[in-house]
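A single protein chain has been omitted from the complex, and every remaining protein chain is retained in its original position.
Showing chain A:
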């Protein structure tokens, strides 16, 4: 695997099982306290405080609760979860088990994207071994009364199922259409039971935090964005792969590490993220500045920004679940607008209308997909207007 020197990743220095053992020696309240002290926020990109999610689920009375690991990484430019699943899956399973202890869940589900079907048997074997080693099943690590097991369920090629309520719909045998919230999955999740849905990376950091302590994690990063984060780097830079950086790193620093400093722009957060032009490379990758699930696509000087925008819009037209009108129709309109721009036939007036449509989509769409799908278009229009208007060559 051609990843950035994985030996330098924190994960590689942490033995699986150590954090789990420590956590199982604590009360569920203490575990949530530990997560709370670490300041860990969801690593899928939304940045919801992990401890709060767990606390809400822990406080609901129910005989049956679920821990769901969201391994449906479908954001363009993201592949960090693939590396975790391939190289550090035991840490991830440990994290899920710690989560189960914290909220009192007996069942865990890994929702693995269909594109990663080739990883399934590998992960199934890992789970079988964990069962044999007493890390899953009854009285885990001799913890009286703590029973937990994990099953793997496959996605079937739908980006939207990375949205947690769509993921749950899919698990329940429905079309992957997001639900209205509230109620939230922590109350009414899989089959109506309290469910925590966390990202692969989030669970893995939980293991690290349980091993090395909350203070270790909290001391890294910024005040509002603590700890380390994995970044999936691709595009026009010399070093591709998964890199581990502290939260709050500036784009400039990151580009130096991956040898892509002459970039024209960086697409942060994948198709649903935003396009940051070179003059803003001093901005930081943190929840309070530019939030990201870790997708970094470096765009070189010779790239046509309009084609970049077109690629993203085609993606969203294809992946919109079609449930709500702003997203279903809006993405198609924006794509048509990009084609007009490519042909050099878009008036400034119409471009303004398209931008206003994009803003309406951000407000009116039901879930994160439609709320974020205009981002790339809007930021490219905002930052590269000179490049996209009045074209004379048709592409």
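Assume a contact is a pair of C-beta atoms (placed from the backbone, for glycine too) under 8 Å apart; a residue touches a chain by one contact, two chains touch by 3 or more; residues count from 1.
Everything below uses one rule, namely that contacts and distances are computed from a predicted model.
Trainee: Pick from "OprO/OprP family phosphate-selective porin", "YciI family protein", "NADH-quinone oxidoreductase subunit NuoE" or "Carbohydrate ABC transporter membrane protein 2 (CUT1 family)" the UniProt protein name of the chain that isn't shown here.
Mentor: Checked against "OprO/OprP family phosphate-selective porin", "YciI family protein", "NADH-quinone oxidoreductase subunit NuoE" or "Carbohydrate ABC transporter membrane protein 2 (CUT1 family)": the hidden chain maps to "NADH-quinone oxidoreductase subunit NuoE".
Trainee: For the chain not shown, which residue from A:11, A:159 or A:184 touches it across the whole complex?
Mentor: Here the residue in touch with the unshown chain is A:159.
Trainee: Which candidate, A:113, A:179, A:229 or A:366, sits in contact with the chain we can't see?
Mentor: Considering the complete complex, A:113 is the one touching the chain left out.
Trainee: Please pick, from A:11, A:54, A:79 or A:217, the residue that touches the omitted chain in the full complex.
Mentor: A:79
Trainee: Using the definition of touch stated at the top, determine which of A:197, A:268 or A:308 touches the missing chain.
Mentor: Answer from the full complex: A:308 touches the omitted chain.
Trainee: If the missing chain were put back, which residues of chain A would it touch?
Mentor: Contacting residues on chain A, toward the hidden partner: 2-3, 73-79, 81-82, 113-118, 153-159, 170-176, 191, 232-236, 240-242, 267, 270-271, 295, 297, 299, 303, 308, 311-312, 314-315, 318-319, 321.
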